[in-house]
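Heads up, one of the protein chains got dropped from this complex, but the rest are sitting where they should.
Labels run A, B and C following the written order; every chain starts at residue 1.
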Amino acid sequence: MTGLHFDTGRVLLLVCFGIVPLVGIALGLLAPSLRRQMPLIVAFVAGIVPILSLYIPKRFLSAAGEGMSPRLDQYLIIVAGFALPLGIVNVIQINARKVGRTEKGWVFSLVLLIGLLVMGAFGIYGAVSGAGIGFLPDGSSTPFQWMTDWLFRPLQATIFSLLAFFMASAAFRAFRARNVEATILLVAAVLVMAGRVPLFDLLAYPFPPLQPAAASLSQMMGRVTEWIMDGPNSAAQAGIIIGAALGAAAMAIRVILGIERSYLGLGKGD
Amino acid sequence: MSLFDRLLGIDRRWIFLFVVLAVTIPILAPLGLPVTTTGSTRAAFDYIESLAPGDIVWLSFDYGPSSAPENDPMAEGFLRHCFLKNVRVVVCALYPLGGLGLANASVARVAAEFPEKKYGTDYVNLGYKDGAEAVMRRLGENIEDAFPTDVNGQPISNMPIFQPKHQTIPSGDAGMGGNVAGIRTIGQFKLVFTVATGLIGEYWITLVNAQFGTPVIIGPTAVSAPKYYAFIGSGQLKGMLGGMKGAAEYEQLIARKYPQMAKFYRSTRLFTGTKGMDAQTGIHAVIILFIFLGNVAFLLGRRQGRT
Amino acid sequence: MELLGTWIAAFMTLAVLSFLYKDNPIFRFAESLFAGVSLGYYVGITLDQTLKPNLFEPLATNFSLNWDLMIAGLLGAFLYMRYVPRIGWIARYGLAIYVAYYIGVEFTRKLHGEVLPQMARTILPVRGFDFSGIEAFFTSPGMLALGAIIGTYSVLVYFFFSKEHNAVTRPIARLGVWFLMISFGAAFGFTVMGRVALLIGRLNFLIFDWIYPTFGV
Partner (left out) sequence: MRWAIRHCLLAVLVFASAAVGAPTGTLTPPPPELPAPDQFVAKDRPSDSGNSILLTWKDPPALPTGTTFEARRAEPPAYEWTKIADVNAGVGRYVDASAKDGVVYRYELRARHADLADTLGLAGAVGPAVVSDPVASHDDWIRLERMNSLVASLAFLVLLMGSIWMAGRGSQLFIRRIAGLNAVDEAIGRATELGRKVIYVPGIQPPGDIQTVASLAILGHVARATARYGTELDVPNRDPLTFTTARETVRAAYLAEGRPDLFREEMVNYITYDQFAYVAAVAGRMVREKPAANFFVGHFFAEALILAETGQTTGAIQIAGTADPSQLPFFVAACDYTLIGEELYAAGAYLSREPVLLGSIRGTDLAKVILLLLGLAGIVSATLGNNWAVSLLKTQ
């Protein structure tokens, strides 16, 4: 094994996001005001790294695998991985309390906890034992995979499929010709829906002589749909995207400069 | 309370009931609504028809369970089409969440319909690999680098499917500088068929087609279909099955060409794009009908209120 | 095992669909179980697919190249300082770096990746009108260009905040709202198909994988 790789990018990362925070913490223990300011300074550095990296291809900043920006990206995937227990602790706290005090609906909290513990235990076992969480070498499922296939995925897919119903009920309620704007909304929705499927073929199904006419009408509706989607729809989307992106970019600058800091639980005065 | 008010305030569960019926009835008893075939589907079908027996093609499962109802019929239709034409098929899955399970299920289902097809000779399932872009780049150099073994862990090096079509082809592959016989790179495939939801489908076009020249046909979900029209226009795509409608069109083209498949696609034991399209039409009709009734009641009610 | 799985999946499917009728204990059971199992699922996924390949394995197999990942571990560990009341503020470091970095990425994505290219898309020559028929007119390049320009720019005018709209901009902003409404209606109508496909998937499962085999159809 050769010595540790100390290229410029890694060293800078170590200084900015390892040593400076540790120094900041030590100072923060002494001077409470630094508990607020130091994180904002470190945040500023973290925020400009990807922006500089967009324009400066220097190796220490941008090279894949060793530049500051791609490397920091790697770090933060890990940091996000550390975050999940924060949520799990809260879930266990809330539900264990409900079960403990036999509050209303405590049985469901118990079901939740059992689900979490069983699935979590299979997952941890799979990851730690090296057996994995997918399939065993003989092609059979691990318990984790089995529960994923027969419990997790069907539930996920079914909740997702509720949308088909909610699309129908929302359309019925919302698409009314109340005023000009609502009427435009309604007409666009109906035209596009009618153009996506052979609707006229369905209507002409019992009347064979009408079918050729219905088929060409369906095709025409298809072209109308395509025109709406590519024309007015994508123009408006571009407008939304440009406006929102400018607003987002301004907000990003405010965050990086520390003007916007509510995400740290810091008010204006802090 | 007037009739109009009652219609406007209808319990939404009645709408839900109609939705369920509009989906279930076509699945149980398909209408087989005539689906007008679009140019992009016909182009895809014609290209696959132009393949010769013994040609080798690549089928990639680049979608997950959430879009399986749209994408499964495309992948299975393509497998059937290839088997009917005696074209060899290499299958892989590049979609991280659940792509492999879908590939295994689809291959097993279609292979059971064609018992004469031999695994390893007529088709092979290479399984899932992480990092679609990197995998594709490696496929352009050496397939074995990307997929040393198939899904069951069997080394692919000796599989008959990767041997050249005509045994008489002299060894000494052009440009390889060595004594290489058989199929080594994705460039030697006659076609890549990617059934895709997200970005992976685009990689096949912008990476594999652009760099290694393999023709590509795509089967995207309806939502992502529009962006691929540009690739058809520029010739980077040989064809496209756009969403469930594209799958239904493709099925009808197959059934028209191969009468035995027409019977098969009418059987009730199987889900097909054609049935899906019937259900889609039904639901769209139900929603439009309710919007229509709601507006009639609203406008008449408003007029009544005024007088 | 597969038979048992099919029955469980079918039960869960029906339990969730029952919510459409009304909230009931069976749905609540499925919902609670789902919440628990899904969280457990991500425990497994995070350990096996995030932390293992990105942190533990690189540290174990090639420490000399990956020693710096310890910094990431440190930042992650900072997050847990929340639980220590008096030094809870240490967690801010992990959070601040995480948020600021991704916000920086968002900045590049927005300005470089959205504003400029989307503006470039609107710069079209307003030429080539075809008056030979209705369809030909609306699909002629000049008409498409004009539509794209008016649509995008009128929506942008709607998004002006720092001035009250005047006699010129108010009608343009109104036109922008109409374009927004066309877009929302069209996008809604366009999405129905994808959502219905999901429902078809579930009913397929119930019919072909559960009901038919069970009753031997």
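Here is the rule we use: contacts are C-beta pairs under 8 Å (C-beta built on N, C-alpha and C of every residue); 3 or more make two chains touch, one makes a residue touch a chain.
As the structure is a prediction and not an experimental result, all values here were calculated from the model.
Chemist: Which listed residue, A:L163, A:V187 or A:A215, touches the chain dropped from view?
Modeler: A:L163
Chemist: Which of these, A:C16, A:I51 or A:V118, touches the one chain of the complex that we don't see?
Modeler: In the full complex, the listed residue that touches the missing chain is A:I51.
Chemist: Considering the whole complex, not just the chains shown, which residues of chain C touch the missing one?
Modeler: Missing-chain contacts on chain C: residues 16, 19, 23, 27-28, 30-32, 34-39, 41-42, 79, 82, 91, 95, 98-99, 101-103, 105-107, 110-113, 115-117, 119-120, 122-127, 149, 153, 156-157, 159-165, 180, 183-185, 187-188, 191.
Chemist: Can you list where chain A touches the absent chain?
Modeler: 51, 54-59, 62-64, 67, 76, 80, 83-88, 90-91, 94, 152, 155-156, 159-160, 162-163, 166-167, 169-171, 173-175, 185, 237, 240-244, 246-255, 259-260, 262-268
The criterion applied here is as follows: only the chains that are shown with their structure count from here on.
Chemist: Rounded to a whole Å, what is the gap between the Cα centroids of chain B and chain C?
Modeler: 23
Chemist: Can you check how far apart chain A and chain C are, centre to centre, with Cα atoms defining each centre and the answer in Å?
Modeler: Chain A and chain C have C-alpha centres separated by 6 Å.
Chemist: Name the residues of chain C that each touch 2 or more other chains.
Modeler: Residues 20, 190-193, 196, 198-199, 201 of chain C touch two or more partner chains.
Chemist: Out of chain A, which residues touch more than one other chain, so two or more?
Modeler: Residues 149, 156-157, 160, 164-165, 167, 171, 175, 186, 189-190, 193, 196-197, 229-230 of chain A touch two or more partner chains.
Chemist: Which bits of chain B are touching chain C when the two form their complex?
Modeler: Within the complex, chain B touches chain C at residues 13, 16, 19-20, 23-24, 27-28, 65-70, 221-223, 243-244, 269-271, 276, 279-280, 283-284, 287.
Chemist: Touching chain A in the complex: which residues of chain C?
Modeler: 1, 4-6, 8-9, 12-13, 16-17, 19-20, 28-48, 50-52, 54-55, 63-65, 67-80, 82-83, 87, 89-90, 92-108, 110-112, 114-115, 118-119, 121-122, 135, 138-139, 144, 147-156, 158-159, 176-193, 195-196, 198-199, 201-202, 205
Chemist: What does chain C use to touch chain B in their complex?
Modeler: So the residues of chain C touching chain B come out as 20-21, 190-194, 196-201, 203-204, 207-208, 212, 217.
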